[in-house]
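Just one protein chain is left out here, and the rest sit where they should.
Which chain is which? They are A and B, in the order written, and residues in each are numbered from 1.
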Amino acid sequence: MNVDIGTEMYGWCRDLFPINRSLTGDGVRQTLSYLKNILPDLEIREIPSGTPAFDWVVPEEWNVSEAWIADENQNRLIDFKSNNLHLMGYSIPVDEIVEKSELLDHIHTLPSKPNAIPFVTSYYKRQWGFCLSQNQVEALPAGPFRVYIDSTLRPGHMTYGELFIKGASTKEIFLATYVCHPSLANNELSGPAVLTQLAKYLQAKVGLKYSYRILFTVETIGSLYFLSQNLDWLQRNLKAGWVLTCIGDDRAYSYMPTRNGNTVTDRVSRQVLKHLGPKAKEYSWLERGSDERQFNAPGINLPVGSLMRSKYAEYPEYHTSLDDLSVISPNGLAGGFNMMLQAIDILERNGHYRINVLGEPQLGKRGLYPETSTHETFNMVKNQMNVISYLDGELDLLAIAELCEISFEEAYEILQKLKIVGLVAEIQYPLLRARHFSWL
Amino acid sequence: MNVDIGTEMYGWCRDLFPINRSLTGDGVRQTLSYLKNILPDLEIREIPSGTPAFDWVVPEEWNVSEAWIADENQNRLIDFKSNNLHLMGYSIPVDEIVEKSELLDHIHTLPSKPNAIPFVTSYYKRQWGFCLSQNQVEALPAGPFRVYIDSTLRPGHMTYGELFIKGASTKEIFLATYVCHPSLANNELSGPAVLTQLAKYLQAKVGLKYSYRILFTVETIGSLYFLSQNLDWLQRNLKAGWVLTCIGDDRAYSYMPTRNGNTVTDRVSRQVLKHLGPKAKEYSWLERGSDERQFNAPGINLPVGSLMRSKYAEYPEYHTSLDDLSVISPNGLAGGFNMMLQAIDILERNGHYRINVLGEPQLGKRGLYPETSTHETFNMVKNQMNVISYLDGELDLLAIAELCEISFEEAYEILQKLKIVGLVAEIQYPLLRARHFSWL
Partner (left out) sequence: MNVDIGTEMYGWCRDLFPINRSLTGDGVRQTLSYLKNILPDLEIREIPSGTPAFDWVVPEEWNVSEAWIADENQNRLIDFKSNNLHLMGYSIPVDEIVEKSELLDHIHTLPSKPNAIPFVTSYYKRQWGFCLSQNQVEALPAGPFRVYIDSTLRPGHMTYGELFIKGASTKEIFLATYVCHPSLANNELSGPAVLTQLAKYLQAKVGLKYSYRILFTVETIGSLYFLSQNLDWLQRNLKAGWVLTCIGDDRAYSYMPTRNGNTVTDRVSRQVLKHLGPKAKEYSWLERGSDERQFNAPGINLPVGSLMRSKYAEYPEYHTSLDDLSVISPNGLAGGFNMMLQAIDILERNGHYRINVLGEPQLGKRGLYPETSTHETFNMVKNQMNVISYLDGELDLLAIAELCEISFEEAYEILQKLKIVGLVAEIQYPLLRARHFSWL
């Protein structure tokens, strides 16, 4: 199954790779429309430029028809068509003959990676620019040059997609990713691909405990707009949440914790990482750089972390043209998908459970205890008895697994045996510590 | 004194060793009757079979007249008379001629210890069985055999003993041990012997601060029945408690903490262990296996730990015929008794005390400070001043001793000096943190 799922996700990435995405514009619309073909319930929303979002406003819409640098003989030396990273994001239109020195003032390179085109944007200052590899810069002739950008930057809309999957509870799990990056694969087509696959899985799943709110939006302004519309609801109903980003390569598993650092999001993520081996790493809040920044900001304070394969800014191809389809793989995407699946499966099965007898239950009469007690059987039921010893409803099952030094899976298996014989009941949220935030 | 006390306890163990004890039956009655000769105030209670105790019921009563395996020529090869471990506990009556293969289905051995008879019971499934050393099994002839068990298993009573020693406070210290093991010495005649000696000591002691509730019962069902009758009272009045088990050998000192792990029972036990040298060890709650399981179970949650010499399941003779009178010794029992005495002496003298002046008291005018202050005397009163600096009633004396990096004895000696000159008063419980559990 994983290979198929991985191959399918990789195919989506390949289809979406050439599109020029940015904070706004038709590239985002095409991307969301492609995803809506897979997820017909995805709602696509258009927010007018100028709409406020806390301290920010939705920017003007940017679209590009053509952009190139040509030499004196009209040979196009650098062309947006060959790689959309060549054009600095939100470049204004221009059509000029410029000397080489003036051109260089508008060119961004990354000398440390001479064959990489850097990813550069200028969302909030109106200017134009091109991004070239260092090798390309060095091959430029003496000039002069014609620079030509046929772009529009004017009032329009910011576009994003939202999908709600209803479970038994009004408590929600929040999952978000970005659709604002141009031709960059791991950061960020892997997030949309894995989240689309996850949404398919959740829509097909029967008996979800939690509801799921899934967001395909643009970084910073998209998340802030969404928060500005839904903050109250989210603060009352969010149980846990993750940003999915850089989740398609095959080199590492990474976690960026919430600011609080001890929410159920963090505890579940750590449990997942624990079983992913030496490639798994938790980073410090001080090293964050994705939209967990907005979801945990002062006054927002939602329990949202980021689960990743190789963390943004920690892999060599990050934010350059080298982050292409060769960085991600079916296997890498499937690994990211499985990591998310494990997190969700733990959340869905976790809970506060209470043994409904006083003292230890008599397991023998329920077939859960060896019939003769010998030296050999002494340790057989140790884990089972350890889990039972904590089942007074105070701690959730995940915390009990940690205390008992066993995996969540083992603890859950024990719980199931106890459930089958009617020994445990889940304590529902309204009765549980009404005084606390729901996500602790 | 210790040698005499140890010799006396060892004598009790020797007298009680041959008796066939189990969850119920005349062996328990004989054992309790023997102890009542030493402790005339011991109340012996008989609880009818079928009486509920939370999730459990008091089982039928089991008694044995005879049990043996004979060969074709009526030679008794294995006889309950020579060692009561030969008969599996709660074996039903049988009188049959069986082939060897059928016999072997009913035989328990411990191949890893070829000369040891294992201790095996079947309290909750009606069946019969014999326990043999591996060497005995290998020496069996070809058969057939006559197996003969003259036992009764029918409605009767479970028997246990309770002793209450009244102190100044209604707050209680709880001490429990087992009388349900057949001919096993460390586990479990050492517990009854040490607890009997401790009860004698407490009855003779003038001015007890706490009341003491002492229980000689049978494992699991005995403790659960007792809890089912007294839970409310215990939850309101228990200050601390210990199970005494495996407390008569001379190899180690061990502690099994409460589930909470930070009750006064735990803190006192750690203080005692600290001064017992490198032989002393605290185990993890995950390794428990005695009735601290019941006393700390979900919904029960009493501050009861276990103090031991070599912990059950951690010494080679455990639960085999090798756990005989050679495993325990007068010296080993005396060491266990002294450990309990230290714990009780700390509890009795511990408390929340408050200096009744503001600022440091003037110790000079009370003869508690050197009259001339010189370079040399600077450190003389350091411990005294350190203890005083914490005497605002917030922490108990044991916690203060730990903060001051001195033993409880040293802290208590300082307290006594301050008491004599009227500088400190104990804060009584009702005034102290009425909001907390009494045992924190």
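Heads up, the rule we're going with is that a contact is a pair of C-beta atoms (placed from the backbone, for glycine too) under 8 Å apart; a residue touches a chain by one contact, two chains touch by 3 or more.
Values in this document were obtained by computation on a predicted structure and should not be read as measured data.
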Checklist entry - Which residue, A:44, A:77, A:92 or A:231, contacts the hidden chain when the whole complex is considered? => result A:231
Next on the checklist: Among B:343, B:368 or B:404, exactly one should touch the missing chain; which is it?
Outcome noted: B:404
Item to check | Selected from A:296, A:310, A:329 or A:389 as touching the chain missing from the view | outcome: A:296
Checklist entry - Please identify, in ascending order, the residues of chain A that touch the omitted chain? => result 53-56, 88, 108, 110, 118-125, 127, 129, 220, 224, 227-228, 231, 259, 285-286, 288-289, 293-294, 296-301, 313, 318-320
Next on the checklist: Tell me which stretches of chain B touch the chain missing from the display.
Outcome noted: 354-355, 357-362, 364-365, 371-375, 378, 382, 385-386, 388-393, 404-405
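Here, only the chains that are shown with their structure count from here on.
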Checklist outcome for this item: Here chain A maps onto chain B under a C-alpha rotation whose angle in degrees, rounded to the nearest 5, is 120
Next on the checklist: Averaging over Cα atoms per chain, report the distance between chain A and chain B in Å.
Outcome noted: 55
